[in-house]
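After the structure tokens below, expect a handful of questions from me.
With one protein chain removed, the remaining protein chains of the complex are shown where they sit.
Moving on to chain A:
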Amino acid sequence: MINILQTRLIHWKKQIFTLLFWLLLPIVTTILVTNVTSAIQDDSKVPVGIVLEENTPLAKDLVTSIKQTPFIRVYETTEEDALLKIEQHELDSAFVIKAGYDEQVRKGSRNRLITSFQSDLSFAFTPVSEMIISYVQQDTGRSKAAFTVKNLSDNAGLSKQWTWEEVVAKSKEIEAKENLLHTTFTFADSGQENDGKGITIWKPWGLWAVFSILSTLLLFDWLIKENRSSLAPRFTFIRITFKNYMVINALFYTILLFIFDLIAAGAFFLFLEEPFNLHSIGVILSYRLMLNAGAFLLALCFKNVYLFYSVSFVITLLVAITSGAILPIDGIIQSYQWLEYLNPLATFLSNKISVIWLIIFSFIIGLWHVRKEKSHA
């Protein structure tokens, strides 16, 4: 085994740059694409100026709610600066939360709480102002409810006296529980829902999985290069059969690729805040075994390395499109459910351990291994 590893190291030393390129491609591409698309998404958000004339809890809560709204980039500024930036079209619109906002809301007053500014080029003013109004309505509604509850408990002479803050807190709690209108946006993954906060176009592990298919397939070209007929007679006169030589080398590639998979998990944890635990290591390992077994079998079918490269690109593209890793495919999956079972990426994206394809591939490799070689009778 050590001797075969030493022969593999000679090969790897010769192709160190190519090898590193394909090993690092899924990691680097995933981080780059995720960061670039996040930056683009950030730039495409509507710039809105918020001027806060008082620092009360209600006013701050309102600003926080606006900030958490997707597709809006909030700049806290002064009224003068906001007006200047609207004039220069750096801001789409601006909203001034007037001094006394907290007091007015607590009184149940809904007049002149916020002043808004827009320019002739403010394309998002209406939806943004409607959204802010809805937040203010929510606050004033809660406040009104709080006063009503308080009055009722005073009039009824109940022993338990509710404060304004307690009623508001309870109202928020009920609202969270009884969320009436809830929309979700999902990729074909763990069913993890994104309620709009921080929607990303690309799912990092989905991207990584797709690029891993490509890099693994292209790295397995060694099997075609080393399976050349001119070298075949040499393997009759060495200690192991050519089939065992290939299987053991595939094992070395699997170990090497799995090490880089763990590096990927670490990098995504650090740079993309993707969770990383023992279960995810198991899922990655099963995906890696399945992927390498598939790449091994595919490479065995080819004699021409360029044809193998072309087929590898096509397979990667097909798997990527049908997996939902890059484009949401809920509609397609609903119409053709068998696609989900067939796609080797589906289990990985569901955060489950890949078993079916691994068993199928291992079985075929086993058959290939026990089949007698005609040329080395």
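Definition applied: contacts are C-beta pairs under 8 Å (C-beta built on N, C-alpha and C of every residue); 3 or more make two chains touch, one makes a residue touch a chain; residues count from 1.
The rule is short, and it goes like this: contacts and distances are computed from a predicted model.
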The chain dropped from view, which UniProt name applies: "ABC transporter ATP-binding protein", "RNA polymerase sigma factor", "Phosphate transport system permease protein PstA" or "Cytochrome C class I"?
"ABC transporter ATP-binding protein"
Taking the entire complex into account, which one of A:111, A:230 or A:304 touches the absent chain?
A:230
Across the whole complex, list the residues on chain A that are touched by the chain not included here.
3-4, 6-7, 10, 14, 229-231, 233-234, 236-240, 245, 375-377
